[in-house]
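Encoded as structure tokens, here's the structure I'll be asking about.
Note that this complex is displayed minus one protein chain, with the remaining chains in position.
After this line comes chain A, so read on.
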């Protein structure tokens, strides 16, 4: 393990200054992913800037009826917050579907967005991986990939983004606020994860040294009827093999508003916009849901051992949307 310095930041600007003054600095939130990767030599920071004490853990309603979640709010506190549960139940469900109780108590919202893939080749520092060592190759494509991406991957990387939380945030048009030495700024979550292409090691569009300060959810009445469904290989403490965040508002049998995002199928939380467009204004029936899911998954490029994810995601989407439609009609 590489020797590193540890500093506790005093204020956001202090954190940015510390980070900016050291090469290879990393912000330390809950450390649930970063510290593991430091032990295995995949992350080798020279300095950890601890941001847990910064006053960034608030969760509050915005004036327009949305919600702002501080970057250092823990996954547990976020999942338990009454307004999260009332306005964006799929977000609370997604958080509770992730990791374990102990990890959720430590993990922060900002850190959750920036966690690294759990691809087994990425986590083995001794072998090739284009994320770790650009140009070294992607052994997953010819090797073990039964849980890898079917959408948005490339010939250079087929790893998935591991977050559950981010899938729900993607469905609800979250906006990520951050700060750099130049001041505060923000970007839609949809822009946070750049296309993989031939640069899988470039995992976010954040400027160098940026500190995520909060995540804002714009008002979305449809989100009050939302659901997160996660399929995994064991009942807890496992990353998804496929997940769906969905929200549905039906008026007179017609889809008035719909949100749909897929998890564990792409290098990013996958907003299913093609499916949403196909459903908008149409009938809220299982047939329509299936047709929309098929339209979304038409772009899928599965590998030999993850073809199962295509029908899995289709069935999951239909199942969750059907449940929401039935509950809306009840």
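The rule we apply is simple: contacts are C-beta pairs under 8 Å (C-beta built on N, C-alpha and C of every residue); 3 or more make two chains touch, one makes a residue touch a chain; residues count from 1.
As a convention for this text, contacts and distances are computed from a predicted model.
Colleague: Report the protein name recorded by UniProt for the chain absent from the figure; options are "Xanthine dehydrogenase family protein molybdopterin-binding subunit", "Toluene monooxygenase", "TonB-dependent receptor" or "ATP synthase gamma chain".
Modeller: Of the names offered in "Xanthine dehydrogenase family protein molybdopterin-binding subunit", "Toluene monooxygenase", "TonB-dependent receptor" or "ATP synthase gamma chain", the absent chain's UniProt record gives "Xanthine dehydrogenase family protein molybdopterin-binding subunit".
Colleague: Just name the one of A:7, A:68, A:118 or A:256 that touches the chain not displayed here.
Modeller: Among A:7, A:68, A:118 or A:256, only A:118 touches the chain that is not shown.
Colleague: Check each of A:157, A:206 or A:241 against the chain that is not shown and name the one that touches it.
Modeller: Counting the whole complex, the residue in contact with the absent chain is A:241.
Colleague: For the chain not shown, which residue from A:142, A:182, A:301 or A:326 touches it across the whole complex?
Modeller: The missing chain is touched by A:142.
Colleague: Going by the touch rule given at the top, which residues of chain A touch the chain that is not shown?
Modeller: On the side of chain A, residues 1-3, 40-41, 100, 118, 120-121, 123-127, 139, 142-144, 146, 231-238, 241-242, 305-306, 308-309, 311-312, 315-316, 319 touch the unshown chain.
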